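Shown here: the complex without one of its protein chains, the others still in place.
Let's look at chain A:
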Amino acid sequence: MQDFTGSFRLAGRLIAAADPALVEIVLLSIQVTLSALVVSALIGLPLGATLAISRFPGRHGLVILCNALMGLPPVVVGLLVYMMLSNAGPLGVLQLLYTPTAMVIAQTVLITPILIALTRQVIADLNHEYAETFHSLGVPAHTAIAALLWDGRFSLLTVLLAGFGRAIAEVGAVMIVGGNINHVTRVMTTAIALETSKGELALALALGLILLAIALGVNALTSMINAPDGKRSHVRSA
């Protein structure tokens, strides 16, 4: 107990002093996850929307596949990306293993199915409402998709937050493909795992608190966006 109290005090001091090692790790984490989020969004939003409004053979199978991929165990994603990027793998020549880029790729693979599946749901619901009117107005498909994405933007923001939350909190995949190399690929989750195993609880706790704050912040944002508040929807949708 005595030990823990000391660790907490030290963790507080690290955060308060913006300890350079701590800041470096936090910034890298955010940078990696935001990059993965941007890539996933570029793939997931249009693909999810397309799945929501188009009818083609195999569409149903794709939807099931995405829903199944949502539950991919992160370590398995890590393993697969590792095999792709390792020297013997098809992308070995790129020499990406143990770089931040490798972590971005792993997180992208991890959250893209989530973004596709959730986007599909959001857009399908909205399309259910709009479809007849769009058909009546003679709206071309690409205009319809753009309009659905735009009009569903607040729900989609919560989808992005869900992806962000999942990616930044993930440890297994980035550990495998990033290698947790100090100053290069050490992010919050892998650092916490390492420091804890070394018994260095102060830095682990400091990072844990920051990660917790980020998770709570994401949750708070999500519920703010989803709040059934007439005023908000009035102001924002105008």
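The working rule: a residue touches a chain if its C-beta (ideal position, glycine included) is under 8 Å from a C-beta of that chain, and two chains touch if they have at least 3 such contacts; residues count from 1.
The working rule: contacts and distances are computed from a predicted model.
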Chain not present in the shown complex, as UniProt names it (candidates "Formate dehydrogenase subunit gamma", "ATP-binding cassette domain-containing protein", "LutB/LldF family L-lactate oxidation iron-sulfur protein" or "FAD dependent oxidoreductase"): "ATP-binding cassette domain-containing protein"
Residue among A:137, A:181 or A:213 that touches the chain left out of view: A:137
Where the missing chain touches chain A, by residue: 129-130, 132-133, 135-139, 143, 147, 151, 233-234, 237-238
